[in-house]
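One structure is given here, and the rest of the page talks about it.
Yeah, one chain of the complex is gone here, protein chain that is, but the others are all in their spots.
Now for chain A:
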Amino acid sequence: MKKVTVYVTLKAGVLDPQGKAIQESLNSLGYQEVKEARVGKVIELTVDDGPDLEARVKDMCDKLLANPVMEDYRFRVEEAVQA
């Protein structure tokens, strides 16, 4: 078993109003060093291992997990920790 962590973020250049609000809040808390905040999603998948694992996860991202019109994604594969 593998654990796949998919990170989905808005593409660079796409306005992220949530990120903007978070950045302004951090600034108003005194963290002036924060110049930008971008909000995304983390999706954790537990999957059976297989030879095409990476290609299949990429497919899942393209078909459902991310919308390529406005979002980018990246993912990390690691051994699933047995509970």
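As a convention for this text, contacts are C-beta pairs under 8 Å (C-beta built on N, C-alpha and C of every residue); 3 or more make two chains touch, one makes a residue touch a chain; residues count from 1.
Basically, contacts and distances are computed from a predicted model.
When the unshown chain is looked up in UniProt, the name that turns up among "peptidylprolyl isomerase", "Phosphoribosylformylglycinamidine synthase subunit PurQ", "TRAP transporter small permease protein" or "Monovalent cation/H+ antiporter subunit C" is "Phosphoribosylformylglycinamidine synthase subunit PurQ". The missing chain, though absent from the display, is touched by one residue of A:Val14, A:Val34 or A:Ala55; that residue is A:Val14.
Residue in contact with the omitted chain (choice from A:Leu29, A:Leu64 or A:Val81): A:Leu64. Mapped onto chain A, the interface with the missing chain covers residues 10, 14-15, 17-18, 21, 41, 63-65, 67, 69-70.
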